[in-house]
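A short write-up of the structure that comes next.
The complex appears here minus one protein chain, its other protein chains still in place.
In this document, chain identifiers A, B and C correspond to the written order of the chains, with residue numbering beginning at 1 in each.
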Amino acid sequence: MSDKKELRIAMIGTGLMARTHSNGYNRIRDFFPELKYKPVMKAVCSRTEAKVKAFAEQWGYESYETDWREIIKREDIDAVDICTPNDMHADIAIAAAEAGKMVLCEKPLARSVAEAQPMVDAIEKAGVPNTVFYNYRRIPAVTLIKNIIDSGKLGKIFHYRANFLQDWTISPDLPQGGEALWRLDVDAAGSGVTGDLLAHCIDGAMWLNGPIKDVSAVTETFIKERVHQGTGEKQKVGIDDACIFHCHFENGSLGLFEATRYARGHKALYTLEINGEHASLRWDLHNMNYLEMFDHADDGIVRGWKQILITDGDQPYMDRWWIPGTSIGYEHSFVHQVADFLKSLEEGKPCEPTFKNAMMTQKVCEAVINSANSKSWQDTGL
Amino acid sequence: MSDKKELRIAMIGTGLMARTHSNGYNRIRDFFPELKYKPVMKAVCSRTEAKVKAFAEQWGYESYETDWREIIKREDIDAVDICTPNDMHADIAIAAAEAGKMVLCEKPLARSVAEAQPMVDAIEKAGVPNTVFYNYRRIPAVTLIKNIIDSGKLGKIFHYRANFLQDWTISPDLPQGGEALWRLDVDAAGSGVTGDLLAHCIDGAMWLNGPIKDVSAVTETFIKERVHQGTGEKQKVGIDDACIFHCHFENGSLGLFEATRYARGHKALYTLEINGEHASLRWDLHNMNYLEMFDHADDGIVRGWKQILITDGDQPYMDRWWIPGTSIGYEHSFVHQVADFLKSLEEGKPCEPTFKNAMMTQKVCEAVINSANSKSWQDTGL
Amino acid sequence: MSDKKELRIAMIGTGLMARTHSNGYNRIRDFFPELKYKPVMKAVCSRTEAKVKAFAEQWGYESYETDWREIIKREDIDAVDICTPNDMHADIAIAAAEAGKMVLCEKPLARSVAEAQPMVDAIEKAGVPNTVFYNYRRIPAVTLIKNIIDSGKLGKIFHYRANFLQDWTISPDLPQGGEALWRLDVDAAGSGVTGDLLAHCIDGAMWLNGPIKDVSAVTETFIKERVHQGTGEKQKVGIDDACIFHCHFENGSLGLFEATRYARGHKALYTLEINGEHASLRWDLHNMNYLEMFDHADDGIVRGWKQILITDGDQPYMDRWWIPGTSIGYEHSFVHQVADFLKSLEEGKPCEPTFKNAMMTQKVCEAVINSANSKSWQDTGL
Partner (left out) sequence: MSDKKELRIAMIGTGLMARTHSNGYNRIRDFFPELKYKPVMKAVCSRTEAKVKAFAEQWGYESYETDWREIIKREDIDAVDICTPNDMHADIAIAAAEAGKMVLCEKPLARSVAEAQPMVDAIEKAGVPNTVFYNYRRIPAVTLIKNIIDSGKLGKIFHYRANFLQDWTISPDLPQGGEALWRLDVDAAGSGVTGDLLAHCIDGAMWLNGPIKDVSAVTETFIKERVHQGTGEKQKVGIDDACIFHCHFENGSLGLFEATRYARGHKALYTLEINGEHASLRWDLHNMNYLEMFDHADDGIVRGWKQILITDGDQPYMDRWWIPGTSIGYEHSFVHQVADFLKSLEEGKPCEPTFKNAMMTQKVCEAVINSANSKSWQDTGL
């Protein structure tokens, strides 16, 4: 163990993503024992002392802070992991980069391209290792899709479609804002399902199928007013409850995307499908250990969609876990991203998606919102 | 049997749809014995004598013609069923209506709104019974969806989505045009997947969820040139290979539609889903005997999507067929439409979708094509 | 049409199977136009005149009888199709064979081996064409399984399992006996689920995987008494409500079978699976147009169960029906068997399963019942 190098982490935030990231660091010793870097849970930061203290104890952080600026000042911190609401990403990331710390950031990068650009600039200028948690890339079935596409197996691509369907905001009695519901507050979140859900679909799409050139979108806010938990008043809802867009990819394929929190019966149904000349692939988050594949090269009389259970040691990341037939879960995607980040430090390579890379998704999200607002096609600039 | 009234049918065409419609008429005696009208297969018409003669023998037509105008002149014909390529629908339908014959027509009505309008006018003026074969309405699971929606079970509707995915034109070596492939020839078909496939999705959507107000579409022609079977020359492909659009329904819900013949692995995957406040419904043609339903009123701890096998006598049309657990097929939807048409004659009511009703779908299809061509939102005029 | 040879059919029975068989004959002209033999619906027979008359009219029989012995006497009948309750199969089949008529019989052959043996003897002695309607062999996916197994693709077979699960007799208020419920009356049916449901599974198993050598079974009668519709009295239930057995096949594989009418939620779930050294196959009646296949020869990283939609022209029987992606139903299996019977007449070959072949299934059924009654392993004698 003596040959391990410590990577001293500070976590900003104590919400859901702070939990998934912390679990990621905490699993490294047991499941990626060969890595040279060893995460040390140095500090966690959140405004409410009782809460941050309890979080530190539960997740094994050595100390806590209630002001993130204190984290930046501390010399015993190598890397800052940002799991705050979106409106705080920029300030923290820029300060951390300027202080020479590595920066890991939950997606989306920021509330807008304008807000995100200085973050990317600061990171680039500082030259610090960085990554953005578009965690679904690291679900083994999704990583395998990337490998299959890169092998050329699909041939020319005709269609890419993805959606992310939820149903948790259908009740008009649900408030907006506050710690628990900042995702419904446009000031904190920047947008609704576009930044929260579609951003995942867009990141995945461009990773797998290349740049999106232009978009035509529509958004809808079904519930127009909700009580704001901060003010206690009924206020206009500023976010998009649903967003649909179609687009052209640079490679000539057509894209189709949809996200909503009003699809009764779907909890977190992120689905993607890609249709190529020779083969097609399909995946969804509710059955995350399965990959579906149609291979036109199969004997015509017995051609069909294969349900591939991704649990074998020769499938991505699965040599780390159990035995064929036994599943892993949602949280493992974060463990994989942490492991890949540590590996990238060893190898001196970037850990995709970097801030720069995540900026592409930010630009598509913004083009989508602009298209919906202007009822016109918008170029993404990519 | 003596109390049965004969309905003397003439079929125009001998292609796939002529077969499905003919089978519809031929099954009535065995499966709808209580109907007052009894189809009599009087004549079939097609240009090639050898072919039409063989068709007449196989399907039990008493006579045949090689010029459809002869059919119109014959006094022993009560009803004309049009199963020709789209470019002949208008002439035949108008002539038949003017001759006072009932008109049954395969979808879509025509190649354009301009072409369809005189058809509707002629039918209305003649006052003859008429129907258009948007046959998927009569698949029992789809009819049940209509019944459930009409019962109010779903509450406010948020989303409607449908697609129709095929993969049979991916090869660039496939020619266009001629008897077998007129669907790929824009002159004969009017459009590509929009009129052939999306028209079904649009008809179903407006039947189930009301009028579509405006649309924003994109189309693509992946293979730009194909040999034309008529000329033997490589010619520009004029049809749309793929079409995607989103839209607003009059009831405030968002719609999302896609059709393509380039989705490798999907043969005829017509899928529809509707998300309401209280429940959601889902269906697809590859599993046509199943309806999927999510009912939020179920006990929360055991809520889920139900796979409902539609084979019981109390489910639409299923008292006609076999026993619980035993499936019916694609062809039965046409049998049901013929039976419903005969029933409508008994009752003196229209058999939906009528020409007038099918005109609504024609208008949406045209708005879709116009939107794609102009890269702008288009009102449907509905 | 003048070159067609008439095959004059008499149907005995007017129940569910009389309907499925009659539909079989009635579809031949439209879907198998090349066959030399043309079924002529000469007569139908059943004890109740009103009922048999209506049946004749609905299904197109030229005449009717109320005593099956009259059918045997008639010289204008070439073939007798037996769709009565099981207890009448033997008398009719033997008389028909002795009168030199072809015999088609609904399964199972009879109530017991002792009752079936003279039937087989009479048929063999008369040398008349014959077949038994184990119709599920002619579902395209099942026929394809046979073809794949015969190709050697699976290698050595380790396991065969099949079940047939229903739930329609769970209510203790359901009576037994009478026209509608003779399947619950041991005197009419011979046995319960063993002869009614497992017989199908056993026929399929031996067709696909060879003879069953010995069996070990258990049966259960969950509801001990039911009102008999004949007597109006509560009477002991003599049939088996459920039956499970395991067995050895001659090829060394293990078999596992189950049938019940008490599996809540399953309407007619006939499922079969066969596991070989190199590949496995799976099918069920609720999704009858799908075949599932696992092929170990596939690239290991993307190996999985394929869902093969059996609707293409190069798949068994499917050149007769519609287009890729469009399903057929339960009734089509009977159409296929009738077509195969007519073809066998043309070719002068037996139409499997013949009476002799069906006797094998009868023997296994009897060994199963004996095993359950004696609580011991029983040889089948095959």
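We take it that a residue touches a chain if its C-beta (ideal position, glycine included) is under 8 Å from a C-beta of that chain, and two chains touch if they have at least 3 such contacts.
Here the structure is a predicted model, which is why all the values come from computation and not from measurement.
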{"item": "Selected from A:P33, A:P172, A:G252 or A:G300 as touching the chain missing from the view", "value": "A:P33"}
{"item": "Chain not shown: contacting residue from C:A54, C:L174, C:V218 or C:I323", "value": "C:V218"}
{"item": "Residue among A:N147, A:T231, A:N251 or A:T326 that touches the chain left out of view", "value": "A:T326"}
{"item": "For chain A, residues in touch with the removed chain", "value": "1, 16, 19-20, 22-23, 26, 29-30, 33, 54, 57-60, 166, 168, 266-269, 285-289, 309, 311-312, 321-332"}
{"item": "Where the unshown chain meets chain C, residue by residue", "value": "158-159, 161, 167, 170, 216, 218, 220, 222, 242, 244-246, 248, 252, 254, 256, 258, 260, 262-266, 275-280, 294, 296, 305, 375-377"}
{"item": "On chain B, residues whose C-beta touches the chain left out of the figure", "value": "144, 148, 290-293, 295, 298, 300-309, 312, 314-315"}
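In this text, only the chains that are shown with their structure count from here on.
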{"item": "Same-residue or different-residue interface between chain B and chain C, half as cut-off", "value": "same"}
{"item": "Geometric centre: closest chain by C-alpha means", "value": "B"}
{"item": "Averaged-CA centre spacing for the pair chain C and chain A, given as whole angstrom", "value": "55"}
{"item": "Gap in Å, rounded to a whole number, between the CA centres of chain B and chain A", "value": "42"}
{"item": "Chain B and chain C, separation of their C-alpha mean positions in angstrom", "value": "36"}
{"item": "Interface hub residues of chain A, defined as touching at least two other chains", "value": "305"}
